[in-house]
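One structure is given below, represented as structure tokens, and several questions about it will come after.
One protein chain omitted, others in place.
Right after this comes chain A.
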């Protein structure tokens, strides 16, 4: 279950399609909030769609739609029948179907985010579903969590430790978390955030932008639209998008849409 960058060849036909980014992590760690933050930060520079995996009802999808960070039509909800980890790892059919339906409807896209249902430390995305994955922890689970490891913590392409603003209140030592995470992750990146305090999660958005650009560069030959420069998409996007007005004043720099008012 390696989540290494080298292991893409299991993903069928990656050419000419969007990067598929999985966001996983325990219940309440901030996966939906991070997804919303990425939509705020990147919605102007990248052509985006989101698949949520709800445990109950369509809570997460509804939250994102209400947050107004993305055209509601570009958010699809998958229900997982008590098994959120199954839907992202063992039986990815419903998620793949949702991703491809979004790509057919709104494509070409640059990035499709698949947010998993809240799960445990062993949950990771199949490489058949996600090209890259972020695992989200929060400090309120205790500063020992990174040390405990588990495939999500150790192998995700990016580990995000959220709710740093709560660290003093729960007695979590961020230095310990950083040191332990580095020890188990063998050099893979770790970012600390507080999405509540920083609703566009700039550092994570920048990491995602870099990954999307690298992906597009790697697979550009097969698809004329999947080129590396995300900021050029603001124009191409306007022609065929019903919410094009939201993109007319888009920030030219990916990951730096800070002056855009979140709605």
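Worth a mention:
Quick note on the criterion: contacts are C-beta pairs under 8 Å (C-beta built on N, C-alpha and C of every residue); 3 or more make two chains touch, one makes a residue touch a chain; residues count from 1.
As a working rule, contacts and distances are computed from a predicted model.
Among the names given as "tRNA N6-adenosine threonylcarbamoyltransferase", "NADH-quinone oxidoreductase subunit J", "(2Fe-2S)-binding protein" or "Urease accessory protein UreF", UniProt records the absent chain under the name "Urease accessory protein UreF".
Considering the whole complex, the residue from A:78, A:112, A:158 or A:195 that touches the absent chain is A:78. For chain A, the list of residues touching the undisplayed chain reads 12, 55-57, 78-83, 86-87, 90-94, 96-97.
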